[in-house]
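A single protein chain has been removed from this complex, and every other one stays in its place.
Up next, chain A:
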Amino acid sequence: MKLELSRVIQGGARLGVLQGVGRTGQHSLKVPGCLLYTHFGTVPHLTQDTLQTVNNLPSVTQVTLSNIAEHQEVLEEFKEGFKTFAGLHNTVLYCSLHDPATRSPTGYATNKTVSVWGSGGRIELTASKFMALLKTVKPDWYQSMADGETWQTNTSRKRIRKSVDRTLAYLDECLLVHQKSQDLDGVELFGVVEGGDVMEERVRSARETAKRPVAGFCFDGLQTGSVDPALRTQLITSMTKELPEDKPRLLQGVGRPDEVLACVEAGVDLFEGFFPFQVTERGCALCFNYDVSPDPERAVLELNEEKHSAGDNVQPKGDLNCEDQTQMTSFEMNLKDKRYQDDFKSLVEGCGCYCCKNHQRAYLHHLLVTNELLAGVLLMIHNMTHYQNFFSAVREALATDKINLLKKRVNGEARNT
């Protein structure tokens, strides 16, 4: 893969395209961008028919070893790799270690192993087993094995140092196997940068990882809720200083629009697309504004809206330092709320997704109140669409110098209610 940057804003944000993605090099991915979040190759709640109603799907599908590890035997017997097993056509497969939407317990990583949690419990992986698993999965691209158990707030410096050392050791082991395997010919490997919340460790980890022949970098241990957002961007800046400009950076576990914007400005190119799923699971629909189009009439309208809803804003911002990320944010509307019972508008005006074209808030409210499965289907479609449109807006804003206005919109009071 090759990162072609069309714009680099001083000290941070980059705009461009990741070209030659996938074993056949056929695919591309615009950056900043996000990956297609799946459970075992399936976008949550969606079958192919419902998935295809979403227009701007990312070209890269993410799967996680926490979902896949327990099925190793089946995949080995199948022989043709995960993509074919899951009926995935015409997509790039990226394999990560953990599911970004769930927090794994800490205290299990050792000098030789990390653990993932499948439906049947904990599965321990050595670097050797990790690589064997990957050879069976046959992804186009994967992250190296990593010890990221530093996300808890009281992690000791000693423990953080260990995570950096271990992750580098795992990386070297993985690289050895990777370079020797014909099976992994043409497959890209990303190194994982650790370091908890300690600047020096972050710098050390980045510097060392950059010395290895990796295709790009994952930033681990900075998941939403694990570190103060302001500190996070400082840490990211310190890491990117050590990294080559022409290799992409993927930030793990961050998906909230405000945090995404902050991290884009600090130099992150790629994000995991799990946030729409989290919003869906709490029965909410993304509705935050990302429109920075120059429309003077609209600007006046919005100024008034902002004045009104600023005081009216009953939605919590969502505690960024709270470890429970199931809490609702200010970017979404809670469709279980009684106010939507007889609201016959679409979720978001002008959205154009299948849900907004065909259904109304009152219907979604009813589906949620009656615990109907269709709620998840429709919300997932809408939330994915809205989120993808947001990323388009981010790129557009970077191209037209409107990133500050976008930040204002997204962080601001103007919600589409």
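Note that a contact is a pair of C-beta atoms (placed from the backbone, for glycine too) under 8 Å apart; a residue touches a chain by one contact, two chains touch by 3 or more; residues count from 1.
Quick note on the criterion: contacts and distances are computed from a predicted model.
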If you had to name the missing chain as UniProt does, which of "Septin", "Queuine tRNA-ribosyltransferase catalytic subunit 1", "WD repeat-containing protein 73" or "Phosphatidylinositol-glycan biosynthesis class X protein" would it be? "Queuine tRNA-ribosyltransferase catalytic subunit 1"
Just name the one of A:His39, A:Arg212 or A:Lys336 that touches the chain not displayed here. A:His39
Out of A:Glu124, A:Asp165, A:Asp291 or A:Glu372, which is the one that touches the chain we can't see? A:Glu372
Selected residue (touches chain absent from view) among A:Phe85, A:Phe275, A:Phe331 or A:Phe391: A:Phe85
Take the complete complex as the reference. Which residues in chain A touch the chain that isn't displayed? 39-50, 53, 67, 70-71, 73-74, 77-78, 85-87, 118-119, 341-342, 344, 354, 358-360, 362-363, 365-367, 369-370, 372-374, 376-378
